[in-house]
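Apart from one protein chain that is not included, each protein chain of the complex appears where it belongs.
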Amino acid sequence: MAAQLEVAVVGAGYWGPNLARNFRASEDWKLAAICDLDLERAQRVADGVGGAPVTRDLGEILDDPAIDAVAIATPARTHHPIVLAALESGKHVIVEKPLADTRARGIEMVDRARRNGLVLMADHTYCYTPAVLKIKELVQEGALGEILFVDSVRINLGLIQPDVDVFWDLAPHDLSIMDFVLPEGLDAASVSAHGSDPLHTGRACIGYLAMPLTGGGIAHVHVNWLSPTKIRQMVIGGTKRTLVWDDLNPQQRLSVYDRGVDLALHSKGTADSHAANVSYRLGDTWAPALPEREALAGVAGEFAAAIRERRSPRTSGESGLRVLAVLEAAQASLRNHGSPQPVESGVVAEAVTA
Amino acid sequence: MAAQLEVAVVGAGYWGPNLARNFRASEDWKLAAICDLDLERAQRVADGVGGAPVTRDLGEILDDPAIDAVAIATPARTHHPIVLAALESGKHVIVEKPLADTRARGIEMVDRARRNGLVLMADHTYCYTPAVLKIKELVQEGALGEILFVDSVRINLGLIQPDVDVFWDLAPHDLSIMDFVLPEGLDAASVSAHGSDPLHTGRACIGYLAMPLTGGGIAHVHVNWLSPTKIRQMVIGGTKRTLVWDDLNPQQRLSVYDRGVDLALHSKGTADSHAANVSYRLGDTWAPALPEREALAGVAGEFAAAIRERRSPRTSGESGLRVLAVLEAAQASLRNHGSPQPVESGVVAEAVTA
Amino acid sequence: MAAQLEVAVVGAGYWGPNLARNFRASEDWKLAAICDLDLERAQRVADGVGGAPVTRDLGEILDDPAIDAVAIATPARTHHPIVLAALESGKHVIVEKPLADTRARGIEMVDRARRNGLVLMADHTYCYTPAVLKIKELVQEGALGEILFVDSVRINLGLIQPDVDVFWDLAPHDLSIMDFVLPEGLDAASVSAHGSDPLHTGRACIGYLAMPLTGGGIAHVHVNWLSPTKIRQMVIGGTKRTLVWDDLNPQQRLSVYDRGVDLALHSKGTADSHAANVSYRLGDTWAPALPEREALAGVAGEFAAAIRERRSPRTSGESGLRVLAVLEAAQASLRNHGSPQPVESGVVAEAVTA
Partner (left out) sequence: MAAQLEVAVVGAGYWGPNLARNFRASEDWKLAAICDLDLERAQRVADGVGGAPVTRDLGEILDDPAIDAVAIATPARTHHPIVLAALESGKHVIVEKPLADTRARGIEMVDRARRNGLVLMADHTYCYTPAVLKIKELVQEGALGEILFVDSVRINLGLIQPDVDVFWDLAPHDLSIMDFVLPEGLDAASVSAHGSDPLHTGRACIGYLAMPLTGGGIAHVHVNWLSPTKIRQMVIGGTKRTLVWDDLNPQQRLSVYDRGVDLALHSKGTADSHAANVSYRLGDTWAPALPEREALAGVAGEFAAAIRERRSPRTSGESGLRVLAVLEAAQASLRNHGSPQPVESGVVAEAVTA
C-alpha cells in the first residue's frame, strides 16, 4: 500500500466530524489535525474519533509541510479565502458544497488550483452513495436510453438558514447529482426559478427550478423547508426505461421501470401522425441490490486517488462551478420574477483571461 | 320530494356513461335521453344503465320541452356551440372540464347563461369527492391558518392526447380543486409554465406551473404523462397546520400535520432577526375519516339544487373561467419560454360589454 | 368458434351478479337464466347485465335440456342439495367457496360428479388473478427453488358473518391459493388453529392456522375481522428466491427477492457446522409486470374448457375438498385448544366405497 497522505479538517461544526471520522477510518489517510476557531469544539471532534491534534490557527496547518491536503467544512462565505490560502500553501483541497458563495470566486479557486497543479475537489457527497453510483452506471451503459426528463424533489421541515435561501441550501445536492449522472453533465442553457417566502423570513423557503436541457428534455428541482413530510426522490425518464430513486425507502431505493411511451416515427410523420403512433410498454420493474457503504468513505478514497494519480477527481471544482452557475442564474431569475435566465458556462477560460 | 328534473346526456364516450349512471341513480333526476352521433355507442350506454331513449339528433333534445337540462361530455372544442345552443333552448347546462377551448368562448357561455337566467355548471368532479369537500371545510374553518403554499403533483403513464397537451388534459383538475378550496379561489396574478416534449409528439407531455398567490404564497402544479409511477398528491401548507392529500392511499387519503415553522415577530423585527426567532412545532398527525361516496352523485345533486334554488352552483361557469384564464396564461408563458404571464380576471364584465 | 354453452346462475346475492356479468361477457357462454327465491333481486341482476330470463324455480332450470351448466352462488349450507340435484340433472356445476359446509358433503358431491361424468369446479376466483397465475408459473419453473415457507395475512375490518367464523369466511382464499400454487398442492399433514372471540360474538373473529408441510417447511395463515388496517399479503419463501405478493399495492403487486440464506453443506456436516456455513445473498428485486384482467373471466373460460375437453378444471372439486379438509381439522383443533389435528386426505376413495 502507498504511504498515507496527511489531511487536516478545517471546521468542526455540522459536517466536520463526519469528514474527520472518515479520514480517520481510511487506509489512504492520516488525520493530521482538526482546526476550528472554537478550540473546545475541535477537541470534542478529536475525542470522538479517538484523538487528533487540534488547533485554532489555520496558518499552523498551512505551514506544516507534512500535511498534504485540507478538507474545508466552514460556512460557504469563508470558502474563498481559506481555499486560496491553502492552494497557495501547496495543499490539495476538498471543500464543502457549495464550492463558493459566488461563481466568480469559484472560478478564481478553480483557476488557482489548475495553475498550482493541485487537486480541488467538491465534496458532493451524494455522488458517492451506492444509489447514485449505480444510477450513473445505468445511465452510462444506456439502460435508460436517451434522457427525457429529470425531476427531483427534496422537501422536509428544514432548518431555516440564517444566511442562505432554500435554493442555496438544498438544491446543490440535486444539481450536483444531475451533473454527475447525466451523460452531458448539468447541461442547462437557462433556468427559471420560482421562490416563495410566505413567512417573511427574508429568504425563499420554497423553491422550484425549471431547466430545459440542451438535448430537448427538461430538468426540474423542488426544494422546500416547510413540508411536514420528508421526500427525497429523483425520477430520471429515458426513452427505454425510467428510474425512480427514493432515498428514504431503504428496502427499495432504486426502481427501474421498463414502462414508457414508444413512438413509431414514419418518415413522413407530422406532429399529428406522431400522436397516432404512440404505444405503451408496461414491462417489469427491477430494483438492483445496493451495497451498504458510507458515501464519505468513497469521497476520501477518490480524493486520495486523484492526488496520487494527478488527475481531476470525479466531483471536481469544475462540477462545483457548474452548480454555482445554475444557482446564480436562479438568483437572477428570482429577481426577475421567474423569467428564464441564461446559465453561464465556459468557466475557466474566462477566469484565466481575467 | 320535489318532482324529478329531466336531463339528457350528450356524448357517450369516456365520461358520458358515468354521468348517465349517476343521473339514473339520483332521486333528483330522470335520465331522459342519451345523445351521440354514434347511435350504437349511445345504445350501449343506455343498456348499461337499464335502458334509456337514444338519439343522434341534438335538436330533438333541445326541442323537447320536458327536458330541463343537458349534460355535455363531448370533446372540449365542441363545448361552445353545443352549450350556446342548449342555453338558447332554455336548458340548464353542466359541461365537462375544460369549460371551453378558449377563455373568450367560455366568457360567451357564462354571459349567455347569466342573461338567460340559466344554470351553467362546470363538472369539476374532484370537488365533490369526500376528500376535497373535507379539505374545503378544514381550510374554511381555519384549521390550516393562512395558506402559505399549494403543491400539486398529478403524474402517470398517461394517454398522449391527440388534440391537447398535458396542461390542458390534467391541470384543470388541480386548478379547479385549488379554486374550490382556497379562501380566495384560484387567485394567481401571473403564471409561469415550463413544458417539455422530449418525444417530439407535437405537444408538451411534461409540465410545471408556478403561480405566486396574491396573499404572498405560491401554488405549483406538476403534470406528467411520462411517469412510470402514478402519483396524485396535493400539499396545502398553512401557518397553523399542513395538509397532505394522497389520493392513491385509500387507507389514509388525508393527513393533517400539526408540524411547521413558527415565527415570533418582534415589532422591530428585520429580516435577519426573523430568522433568529424561528421555532418548530412537531405535533401530532390527524387523518380524518372520510365517507365512501361517489363524487358524481354529489355533482348530480348540486346541479339539481342550483336549478331549484335558482342559484349559482358550487362549481360554476365562473370557476371554469378561472381555470381557463390560468390555462391561457400558461399557453402564453410556454410560447415565451417560461416568462411569467398575467392571468386575466374580471371575466364577465368584459363579456357583457363586448 | 365452438357453439356457446348455456349457463344459469343460481343465487343473486353478493357474488351472483359478478358471475352473471362475466358469463354474459364471455364468448364461451350464453347466460340462459338467473335464479333466486327473491325474484326482484334476480331481475335487478338481469337488468344490470342487459337482460336475461329470471326464475325463482330451480327445477325449471334443471329441467331445461338447453342448459349445460349451473353456477351456484348461494349460502354454503345450501350447496350440497343444489349441487347434487344439478349433477343428477346432468348439469356441469361451478360452486362458490367453500365447496360445502362439511367435508363429508363435499366428498359426496365430488363423487357424484365423477360417477356422472360431469365437471364439478370450485370457484376459487383468486387462482385466476394475474398475480396468482404468475406465482404458479414462477413456482413451477423453479424460480423460487424448493418452498420453505408460506405466510399469508388477510386482515381487515370485516363483516362479522352470522353463520361462519373468520376461518370459514376468509381462510378458503388463502388455502385455495396455496393449493393452487404449491408444487404438491396444500399438503399439510396436520393443522393447529388458534382463534379468539374477544367480543363474544359467538364465533372466532381472529384466527391463526399453522400447518407443517410434508416437505419440511411450514404454512401459516392469519385472518382477522377486527383489524383497522387492510392487509392482503402472502410471502412464499424458497431456497433460491422469495416472493412477496402484496395484493393491495397495484403499483407493485408481486416482488421476487433474490435474497436469502445459503447453506453450504459438507458431507460430515452436523447441525452445528451447518450454522457455521450459512451465508447471505442480497441480490436484486424483480417485479414482473402483470396484465390487468378480471379473474372471473378466466374462471368462466376454464369452466367452458374443462367441459369441452372433458377434463378436470384447474380448480377442481378435489381442490375444494382439500380446503375443506384443512378447515375441518382447524375446527377440531379449535375445540381442542389449539392441539394439532390430522388433516384427512385420500378423499374420493372413501367416498366411492361409502
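Letters are used for the chains, namely A, B and C, taken in the order the chains are written, and counting of residues starts over at 1 for each.
One rule holds for everything that comes next: a contact is a pair of C-beta atoms (placed from the backbone, for glycine too) under 8 Å apart; a residue touches a chain by one contact, two chains touch by 3 or more.
It should be emphasised that the depicted structure is a prediction, and the values quoted were computed from it without experimental measurement.
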item	value
Residue among C:218, C:290 or C:305 that touches the chain left out of view	C:218
Positions on subunit C where the hidden chain makes contact	148-149, 151, 157, 160-162, 190, 192, 194-203, 205-206, 208, 210, 212, 215-218, 220, 222, 224-229, 235, 237, 239, 242, 244, 257, 259-261, 263, 270-272, 274-276, 278, 280, 282, 337-340
Those residues of subunit B which, in the complete complex, touch the missing chain	252, 255, 258-259, 282-289
Contact set of subunit A toward the excluded chain (per top definition)	47-48, 50, 229-230, 251
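As a convention for this text, only the chains that are shown with their structure count from here on.
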item	value
Reference subunit C; chain at largest CA-centroid distance	A
CA centroid of subunit A to CA centroid of subunit B, Å	39
Distance from subunit C to subunit B - Cα centre to Cα centre, in angstrom	44
Per-residue overlap in subunit A, given as positions that touch at least 2 other chains	259, 282
